[in-house]
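In this view, the complex is presented without one of its protein chains, the others remaining in place.
Our next item is chain A:
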Amino acid sequence: MTMETETQSQKAFHVDVGNLLAVNPFHSFPSLPASRDELVKECLQEGTKLVQAVADSLFNLPSTEDVDGPLVKLPPPTTKLPREKHLPKPKPLTKWEEFAKKKGIQKRKKEKVVWDEQTGTWKRRFGYDRVNDDKDIPIIEAKMTDEPGVDPFAKRQDDKKKRVEKQEKNRLQNLKQAAKIGALPSHVQLAATALPITGTQAPPKKVTKDELGNVAGMAATSTASGGKFDRKLPGEKPAKKQGKHRKFLPVVEGSGIGSREKEQTESVLNKLISKHSHEILNVGKAVTMYNVKKEKKSRNKRNQEGKSSSATNKLKPKKQLQKKTGKKGPVSSKKGKAK
């Protein structure tokens, strides 16, 4: 919309309302004014005329009333300026879209919630607590075509995984196709990986955050004081202790079942003595076997006899105790010897 406004001296300005721009291509300084102030004044005068020209057309545009003031719809600017980015290329059709176009398949709008027959409620189509979830199926009926050793639930999961992988592969192929013609969607970016993978070279192993934290500690152990007095960087955590963690017993401990020191020494000694006792017999095991056998026998006898006197039963456990100590006799004597 180039409008020509005629001023007193019959000069025309180029006005571009879309840009709020006005150009006066006819003005010139025949001789530069002597002082700066005069120059400035003349420039402002000319500028005022131009701005007035723009305002003339601007305020005459149809306006709508708004809260803050009159709103005016600007016409598109006439001065062409270069773009800052290239024109976006139209997206290529994906393989499915091409197929759908060929077959004439229309896209149908799907509802967010679907009626679930099994529970009798409206459930999501996908996501948490959805219709037709694999984990909601209680029973799968066997078909004639089923093999005997195959787990149908696991098979369903495998099938789903395969479907998902196939879909992912298709998606990547579509993106690759789009990238070839330069029309990737805006949120997808291509990045080159560090090294080209050639032949048998394995991809460089990525170091995890924890491993990186340990590296400094590992290097520190090679110092004379084991890295204890090394100056630490701000934020560096103290090295985690590697190797066996020793457990020390408490200084004051209870007696009886709570006495751990006694247990420790006992276990050690037992191991030692059993090593040097040259006995192929596992004493504990033999004792338990004997006891079990005895109990079985007595139970059978009781069942056969019916209700027998309890006195006789009482005697039997005592006998077993004696036998036990009997067996332990030589062991305990040896214990004393070891001491």
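By our rule, contacts are C-beta pairs under 8 Å (C-beta built on N, C-alpha and C of every residue); 3 or more make two chains touch, one makes a residue touch a chain; residues count from 1.
One rule holds in what follows: contacts and distances are computed from a predicted model.
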Task: Chain excluded from display, named as in UniProt, from "Ribosome production factor 2 homolog", "4'-phosphopantetheine phosphatase", "Myotubularin-related protein 9" or "Large ribosomal subunit protein uL4" - done: "Ribosome production factor 2 homolog"
- [ ] Would you mind spotting which of A:Glu84, A:Glu117, A:Glu141 or A:Asp210 touches the chain that isn't drawn?
- [x] A:Glu84
Task: Of A:Asn24, A:Thr94, A:Asn214 or A:Ser259, the residue in touch with the unshown chain - done: A:Asn24
Open item on the list: Please identify which residue in A:Thr145, A:Thr193, A:Thr208 or A:Asn303 touches the non-displayed chain.
Closed with: A:Thr193
Open item on the list: Across the whole complex, list the residues on chain A that are touched by the chain not included here.
Closed with: 18-29, 32, 36, 39-40, 42-44, 46-48, 50-52, 54-56, 58-60, 63, 66, 68-74, 77, 79-88, 168, 172, 175-176, 179, 186-193, 196-197
